[in-house]
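One structure, pasted below without further comment.
One protein chain is absent from this view; the other protein chains keep their places.
Showing subunit A:
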Amino acid sequence: MLEVHDLTVRFGGITALDGVGFSVRRGEMVGLIGPNGAGKTTLFNCLTRRYDADSGTVTYEGRSLLGVAPHAIAALGIARTFQNLGLFPRMSVRDNVMVGAHHRGRAGFLTAGLRLPGVGGEERRLRAEADEVLTRLSLAEVAEHPAAGLPFGTLKRVELARALVGRPRLLLLDEPVNGLNSAEVEAFAGTLRAIRDDLDVTVVVVEHHMGFVMGTCDRVVCLDFGRKIAEGTPAVVQRDPGVIEAYLGTAV
């Protein structure tokens, strides 16, 4: 489904990604781990076209992603969440989520400004879909609340809801359980597994919480200083000496 080949990204003199390559099969859940600054978020930003790659290729469902405009990524079925939240603070939770379905709507300035037939129907349909996702993620109570001022864990779920309402086939999650307590992490892992099975999405997740990664991911890719240092099942990667040295650390 997703093939990353020899991907290199440089910022001035710093090489953030250095010839990274891996592939993700449809329906898989792949974990992306590595120390801070290893290039995990840079990789996500490349996949969603926020950054330009200096060399290498990214192929998604048989087509190159690197020539696609940033706003067209969502329509291809790729949705993401952000490490430090990328929500719209002054909009209500429901409206935040409905923006996630933007690429599935048709209403334009003229049709909406004149309230031509079709706009109201589309609006009701998207709202119903947003409410469905909100209920699924136990966010229905806060639907009217502005995003600003809600607890961090709730906002993480709002971001997930916003990504899901776009009906993605590939979901990129950037540190989804960062800042959650262990009970919340457990609950989130369950939700994510259910979502993957029900909605048939492929997931790539960047996360530092090793318990979460080991428990949910089918495969793990470890980056360090922009290079891939290991790839395999969670159990294999966990025992990899390079990964232990660079990231996991050894028991003294």
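We adopt the following convention: contacts are C-beta pairs under 8 Å (C-beta built on N, C-alpha and C of every residue); 3 or more make two chains touch, one makes a residue touch a chain; residues count from 1.
As a convention for this text, contacts and distances are computed from a predicted model.
J.: Between "Gluconate 2-dehydrogenase subunit 3 family protein", "Monosaccharide-transporting ATPase", "Alpha-D-ribose 1-methylphosphonate 5-phosphate C-P lyase" or "Branched-chain amino acid ABC transporter permease", choose the name on the UniProt record of the chain that's been left out.
T.: From the choices "Gluconate 2-dehydrogenase subunit 3 family protein", "Monosaccharide-transporting ATPase", "Alpha-D-ribose 1-methylphosphonate 5-phosphate C-P lyase" or "Branched-chain amino acid ABC transporter permease", the unshown chain carries the UniProt name "Branched-chain amino acid ABC transporter permease".
J.: Considering the whole complex, which of A:Ala143, A:Leu160 or A:Ala230 touches the chain not shown?
T.: A:Ala143
J.: Just name the one of A:Arg25, A:Arg63 or A:Arg90 that touches the chain not displayed here.
T.: Hidden-chain contact among the options goes to A:Arg90.
J.: If the hidden chain were put back, which residues of subunit A would touch it?
T.: Residue positions of subunit A that touch the missing chain: 48, 50, 69-75, 79-80, 82, 86-91, 95, 98-100, 102-103, 105-109, 112-115, 119, 122-123, 126, 131, 135, 138, 140-141, 143-144, 162, 166.
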